[in-house]
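Left out: one protein chain. Kept in place: all the others.
The block that comes next holds chain A.
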Amino acid sequence: MGQVIIRDFEIPANDFTVAGEASSTVRKLLVQLGVAPDKIKRTAIAMYEAEINAVIHGHGGKAHVEISGDKITIVISDEGPGIEDLDLAMQEGYSTAPDSIREMGFGAGMGLPNMKKHADELDIRTEKGKGTVVTITVYF
């Protein structure tokens, strides 16, 4: 695979029926490209967590994905409220999700730690009132 494959997605706000569509599409693409199943799973889990966060915390956003021969880089950005204390947010169990989100099966405060676990590199840039940019890299 010499060339770089680039995909861009819109992540609509608060639309739970389509949340995860971008991750699903990327997962299918990696299957088609013949990437190793354990790498696909790690990528899918990390991206899905970030995508769900953009929907439930970030008022929706965008996903930019680049796949080259040896890695995938996923940038999920939103212009939501940002994360005030990132160290705190990275802790297992910390969540500001409202009850309505818990009823949907999310909001356990496990997403960011889970991203960290599955990504080879995780970079989070966030500013209160401006938004959040999460960059996930998985090496094949």
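Basically, contacts are C-beta pairs under 8 Å (C-beta built on N, C-alpha and C of every residue); 3 or more make two chains touch, one makes a residue touch a chain; residues count from 1.
FYI, contacts and distances are computed from a predicted model.
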item	value
Listed names "Phenylalanine--tRNA ligase beta subunit", "NAD-dependent dihydropyrimidine dehydrogenase PreA subunit", "DRTGG domain-containing protein" or "ABC transporter permease", with the criterion being the UniProt name of the chain not displayed	"DRTGG domain-containing protein"
Residue among A:9, A:48 or A:140 that touches the chain left out of view	A:48
Sites on chain A contacted by the missing partner chain, in the whole complex	16-17, 19-20, 23-24, 27, 37, 41, 44-45, 48-49, 52, 102, 104-111, 113-114
